[in-house]
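The structure under discussion appears below in the form of structure tokens.
Every protein chain of the complex appears in place save one, which is left out.
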Amino acid sequence: MSLRVGFLGYRFMGRAHANALARLPMFFPDAPAVERAVLIGRDEEALTEAVDRLGFDRYVTDWTAAIDDIDILYNLGPNNLHAEPSIAALEDDVHVFCEKPLAHTLEAAEEMAAAARTSDGRTGIAFNYRFVPAIQLARELIERGELGEIYHVRARYLQDWLADPEAPWSWRNDESVAGSGALGDLGAHSIDLAQFLLADRVERVSGHLRTFVDERPVPDGAGGIDGDGGGSETRPVTVDDAFSTQATFEGGAMGTFEASRMATGHDNGNVIEVNGSKGSLRFDLERLNELDVKRPDGRGFETVLVTEEDDPYGDRWWPAGHVLGWEHTFVHENAAFLDAVESGNKYEPDFEDGLQVQRVLDAIERSDERGERVDV
Amino acid sequence: MSLRVGFLGYRFMGRAHANALARLPMFFPDAPAVERAVLIGRDEEALTEAVDRLGFDRYVTDWTAAIDDIDILYNLGPNNLHAEPSIAALEDDVHVFCEKPLAHTLEAAEEMAAAARTSDGRTGIAFNYRFVPAIQLARELIERGELGEIYHVRARYLQDWLADPEAPWSWRNDESVAGSGALGDLGAHSIDLAQFLLADRVERVSGHLRTFVDERPVPDGAGGIDGDGGGSETRPVTVDDAFSTQATFEGGAMGTFEASRMATGHDNGNVIEVNGSKGSLRFDLERLNELDVKRPDGRGFETVLVTEEDDPYGDRWWPAGHVLGWEHTFVHENAAFLDAVESGNKYEPDFEDGLQVQRVLDAIERSDERGERVDV
Amino acid sequence: MSLRVGFLGYRFMGRAHANALARLPMFFPDAPAVERAVLIGRDEEALTEAVDRLGFDRYVTDWTAAIDDIDILYNLGPNNLHAEPSIAALEDDVHVFCEKPLAHTLEAAEEMAAAARTSDGRTGIAFNYRFVPAIQLARELIERGELGEIYHVRARYLQDWLADPEAPWSWRNDESVAGSGALGDLGAHSIDLAQFLLADRVERVSGHLRTFVDERPVPDGAGGIDGDGGGSETRPVTVDDAFSTQATFEGGAMGTFEASRMATGHDNGNVIEVNGSKGSLRFDLERLNELDVKRPDGRGFETVLVTEEDDPYGDRWWPAGHVLGWEHTFVHENAAFLDAVESGNKYEPDFEDGLQVQRVLDAIERSDERGERVDV
Partner (left out) sequence: MSLRVGFLGYRFMGRAHANALARLPMFFPDAPAVERAVLIGRDEEALTEAVDRLGFDRYVTDWTAAIDDIDILYNLGPNNLHAEPSIAALEDDVHVFCEKPLAHTLEAAEEMAAAARTSDGRTGIAFNYRFVPAIQLARELIERGELGEIYHVRARYLQDWLADPEAPWSWRNDESVAGSGALGDLGAHSIDLAQFLLADRVERVSGHLRTFVDERPVPDGAGGIDGDGGGSETRPVTVDDAFSTQATFEGGAMGTFEASRMATGHDNGNVIEVNGSKGSLRFDLERLNELDVKRPDGRGFETVLVTEEDDPYGDRWWPAGHVLGWEHTFVHENAAFLDAVESGNKYEPDFEDGLQVQRVLDAIERSDERGERVDV
């Protein structure tokens, strides 16, 4: 019996997860069988095309109509649509896999996590970068103590698609939909990654948010989330374009975080470095097959191409040196989540992990508002 | 009506092409429909598992039995098995897509190209690196004259899986099967890439082949291509471990080529650089999303991440900065070949291109034997 | 008539400045003539050797005895010895060139700057990294508007000589001598560099200081600044091992700063990046001949080797591509300072600039103590 899945959302994330599911049989033949059962959205024309393209059986325009017919809900919609359908699904013991950040507000995230605690459904949150082979290897090295005591974590996630003040407005610039800007969209990844690598939690933060461009033009005929707009109209930007944070981890490490959508020259610069008393690690998503390692007996950083058969996921794909791409993280992630669903084992990262990151995001915003260091 | 394809070979290359075909519908919906009809091999146990895993309808152990039932033969076997099935297929006007190098000898390659000329079948040869987005962009830049007159092409393809003298013998070390070693396996890629980028041909060469390790242990129970062997047995290495070549192109450029399977520290270092009077380009397969460009008005090399929507294949996959992997070259290649099959248009690179590369390989071997510079 | 200079200090910084003065005649023949007149210190044995080695006429063990006989005092001693001799010299209208940070406390720095305002002596503070050719070029590019509006400055200065908890104690770990740790030693450079590049000032900061190792062993017979100690004795570390800061510039840019002496794998990683609406720049002291530039019409960062004849200082040294080293920054700096002394022109950076940086350092410490964002 296949697991029947429904996707709420069919654009970027919908394609990425549909592709991941489609690739499982050839590369993860031990993964549970999956039926792409229902695609959920509002635009019937787009849905008609997407159902076919993404290999779904049918579509519905009302998510409440889908929940009875699926085993797993993939909630891939805008952040303010994460809570209600996810909670409803969990109340029906449907498993839920949700895009990050968990929600657009801490309250919504709390409610989602509460729903998860009383449901028989598994939950997952899409911090896909945990599933980069180089990141998995990094975690192993840290767990084995090869870095010694951890002193520093330094993460930045830099993009530049809003560097131009004339770059168009979208729902990602609207606080009521997105919750926050670079902070929740990019910073959430960095915070989860740091906490995952260190197996530790951020305890206190000083946060700084910044909006460089207060309003942006609405593209003709697009009109953002509501469908109206166009022409020379502009809309207010109510989220951060960039943020920075100084953090202390429970275990004592010192962290710095920064993200921006206006860092000219960076397409997808998700970079993290960890320094310990004996060694260090460095990762850059734009070169995702590489992990730079300063070993205890080494002098400088060694560039390790993480594609050997013994490397994480190395036996799943191609011979050494035949590099993977961004989308492979989704395949790994889905294989792990589906395995948890089938086996009943805990999946990490789940809604609790998502909630914990959301608390850090919230603390950063509180800190920025008050101009004070705050506890998470 | 789907195109029915048969694969001769189901290991590394079989998986790579099966994966490519499986991904076309979602990312190249305009590509012709394909039915993975027949898998051809000799080991029934392995075939049984592979048919299922790679999504084929059935398998046969005799290739002659398959040709009548397919529209396209993918010849993915060892080099000495390229000619006979390909020629038989072409004689039946079956389209043939063949792994590189075209054949294990120049004579066999000539016969294959001759068969192609009189067949209604399209042919293709799997120089997949032409289909890296960065390489396509490189070709465009050169065609547009952004490098000016081309002076230098410098290509090397370095691997290290035979650096250890105790690394096991395989059919790739046997001249009667493989034809040559690093030369045909890696050098063929570099030569095709250089000729493709420059839209030019190698005219004269001085070649140097080298076998560092004369015999290698046969792995227990493996026994190479024949299935016997094992224990402390060794077998002679009858191909080159490495080669180098100096070349002159018809258009006047000066080329250097080198490949090795014993270049410690290199997993899959397929690197090519082109220098012209105005600009330069540099590509490294281990960082396949990047193209380093020295522009006419620039001072140094600029690292371009070739993932923008306007970049080659940029509109097919993910937003800018979400990098592709090695296997995507196979998707692009198959999309182009299938389109040629359906439309009847010429496909490049075809058997003529494969033959031309084979002539260069042969010239390099002749030059090495004679200790002289020779014409291609 | 030569300018007579006296050096207070003859170790690392003494050698660096003596070397710089020695090289001026050959490479900056237009620089004023200099007589290395007096070396000032306490250890006569060491002074005897250093006078000869560094090319001085004589030494004294009491700085007050030197001031009458010199035109310029180079104050190269520990931070808590910056104020008194510098002020005394300025009161005698002796020019003063002082190592950074300006002083060990803000109060001392204020007094030094006040003395400078009423003296006929020129002052200089040794922010030598302003004089890296790549940094000079970076400043020119920003001044010419090639980066557009500046959004981000991101500076970190990472070293690892204290990463080992057993690394020995020195005066640099003592607040009463050094004032602060990584903050004043490394962070001062980054702050000055950022302000210099942007021609702007830090306005508000959130600072975070951290001491990972509370006490360190005193090396046998060394005994730090006081000369006693040794054996298995340890001494308390009363300064920061690392700091981080989030900053706002008066002109609106957002800045992040970090420095550490415990960042394993980094010898002298003084890295700064600036992102603007049109372009970006990146510099790393470990590759000091290079400037990475994202141009308005470029796609990625271009590695510019800043050694052309038209580059800053490019006509002073060697043909293009013949790289300079760290010490060349001292030659450039001394040439500029001596020219200001001779001409009576203003030198930058002077004590006012040093004081402004000291105010930022102080604000970072205040912010850390209070757990609040503070104004500079």
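Per-chain residue numbering starts at 1, and chain names A, B and C are given in the order in which the chains are listed.
Going forward, a residue touches a chain if its C-beta (ideal position, glycine included) is under 8 Å from a C-beta of that chain, and two chains touch if they have at least 3 such contacts.
Here the structure is a predicted model, which means the values were calculated and not measured.
From the options B:S119, B:N275 or B:N289, the residue with contact to the unseen chain in the full assembly is B:N275. Contact with the undisplayed chain is limited, among B:R23, B:R36, B:H95 or B:R156, to B:R156. The chain not shown here is touched by just one of C:Q136, C:S206 or C:N289, and that residue is C:N289. The chain not displayed touches subunit C at residues 12, 15-16, 18-19, 22-23, 25-27, 29, 53-55, 159, 161, 266-269, 285-289, 305, 307, 317-328. Subunit B meets the missing chain through residues 147, 151-152, 154, 156, 158, 160, 163-165, 206, 208, 210, 212, 241-242, 244-246, 248, 252, 254, 256, 258, 260, 262-266, 275-280, 294, 300-301, 371-373. Residues of subunit A in touch with the missing chain: 295, 298-305, 308.
Criterion: only the chains that are shown with their structure count from here on.
Taking the mean of each chain's C-alpha atoms, the chain whose centre lies closest to the overall C-alpha mean is A.
Of all chain pairs, the one linked by the most C-beta contacts is A-C.
Comparing the centres of all chains, each the average of its CA atoms, the largest separation from subunit B belongs to C. Centre-to-centre spacing of subunit A and subunit B amounts to 36 Å, using the average Cα coordinate of each chain. Per-chain Cα centroids separate subunit A from subunit C by 41 Å.
Remark: subunit B and subunit C have CA centroids separated by 55 Å (rounded to whole angstrom).
Of all residues in subunit A, those that touch two or more other chains are 266.
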